[in-house]
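Heads up, one of the protein chains got dropped from this complex, but the rest are sitting where they should.
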Amino acid sequence: MKFLNKIIFFYYREYKLNLSGFQDILTNIIFFFVSILIFIFSIGPNKEIISLVGVGIVWTLLLLSSTLSLRKFYQDDFEDGNLLILHLNGLSFGFIAILKTFSHFFFVQVPFLLSIPIACILLNIANDKLIYLSASFGIGSLILSCLGSISSSMNLMNQRNFLLGSVIVMIFSVPVIIFSIGIINMEESFNSLINILFGILLIVFAINPWASGLCLKLSIENN
Amino acid sequence: MKFLVNPSKFNEIADYIFKPVLILSIILFALGLLFSLIISPDDYQQGSTVRIMYVHVPSAWLALLTYAIMTLYSIAALAFRIPFGFIFNTAVAPIGAVFTLICIVSGSLWGKPMWGTWWVWDARLTSVAILFIIYLIVIFMNLSFENRIVREKVVAIFILVGSVNLPIVKFSVDWWNTLHQPATISKFSKPSIDPSMMTPLIIMTFAFMMIGLAIAILRIKTEIISRKSNLG
Partner (left out) sequence: MIIVKDLSVERLNKKIFENINLSVVSGNITILKGRNGSGKTTLIKAILNIIEPSVGSIYWKGKLLKKNLYDFYNNVTYIADRTSSLKKLTLKDNINIWKKLFLSNINNSQIEIALKTLKLDKYLNQKVGRLSLGETKKLEFLRLIIENKNLWILDEPLSNLDDDSIELMKQTFEDHCGKEGSIIFSSHQNPGIYVTDEINL
């Protein structure tokens, strides 16, 4: 019961923090829509081409804009010592990683999930594809959160080259993109592809607490 | 076998074998080039371009082999606290990257006359490109951390996470329908390659292995010295 309370109050804390930094989340969303705008203008306002490449554009930009906020994943809590305090409060580093991953999913990825329908209207994507897009991003974004947790915990002590973190996320999210786009383009094999995505999610989810926990521990040890 | 995990033992052995390995690699390269460029026959389909294989295939194998050994050393370093694994990872990553680059470049030179394009995004090529980028990330990570203890462990963790790509590279030609041909040489069945082509391929593979080993010995020795003097 005590443990459950700690989890609930961890999320209360995350909620308070994200509420006060709400403009950050909003900026992410705005970045997403502005990039869509730029894409449309660089391709030209031809409706057929746009609806052809639209799904790819949405996925690419979702990936790019969700990696924008990676810097904040652990950095703030690491720098003011809150990670250590949470750990001393009885949460292991691996467990903190899991909690943080879900927090990133709720506060960064879910707003994107909600803004997908609007993006689909802008890009002329048919309604039936919208469902597949949302489903694939629903699973894919959790994978991205896990990858983000791993890469940003790796780069906590890396003061010189933070872009490396985004590159790591992007390179590992290639299979996610492949199978997600596969879901949308080959609707008949929806079941098998979504199972593969689930498989990837489970693998990443299993690696995440181990890798992130170890990296967090290392960074705090040597800070 | 202690020299595989102990820096000072490694230094002793390395002093002994460095010159022989270097000479052996030169001899093997001379022999291999002779075989592959002059003695071995043209392919009935591909003509003379098949000779690119004698560079392409060994470098691809060695790129994979290097990463596999790095993975093993990462496990050893993290799980059994063998610091030599970290030394090895730092020293060898650029060698693997170069092998991968040779593989990619020679492959695309081979692809242009055969497939009519420098590059296609099929599974094998994509996964090898990802392997190359993973190597690059390992190198950049090695360059961008201030704190050595954090750096080497984080890099080892990254190598472990990145090793999921290895089976994908290896089996991509079997799992997906790709333009790239499936493996012609495997351990379990009789290879579907003619012995006259097999010989230069084997010789070239050993030549690549030896030159890689020679450079690795040099780099590992440098790394050990720089660690002893607390430079890196």
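Here are some notes:
Letters are used for the chains, namely A and B, taken in the order the chains are written, and counting of residues starts over at 1 for each.
The definition used in the following text is that a residue touches a chain if its C-beta (ideal position, glycine included) is under 8 Å from a C-beta of that chain, and two chains touch if they have at least 3 such contacts.
Since we're looking at a predicted model, the values are computed, not measured.
Considering the entire complex, the omitted chain makes contact with A, B.
Among A:20, A:42 or A:191, only A:20 touches the chain left out of the display. Across A:10, A:73 or A:107, the single residue that touches the chain missing here is A:10.
Residues of chain A in contact with the chain left out of this view: 2, 5-6, 9-10, 12-13, 16-17, 20-21, 79-82, 84-86, 88-90, 220-222. Residues of chain B in touch with the missing chain: 148-149, 230.
Simple rule for what comes next: only the chains that are shown with their structure count from here on.
Interface of chain B with chain A (complex): residues 78, 126, 130, 133-134, 137, 140-141, 143-147, 149-151, 153-154, 157-158, 160-162, 164. Remark: chain A residues 150, 154, 157-161, 164, 167-168, 171-172, 174, 203, 207, 211, 214-215, 218-219, 221-222 touch chain B in the complex.
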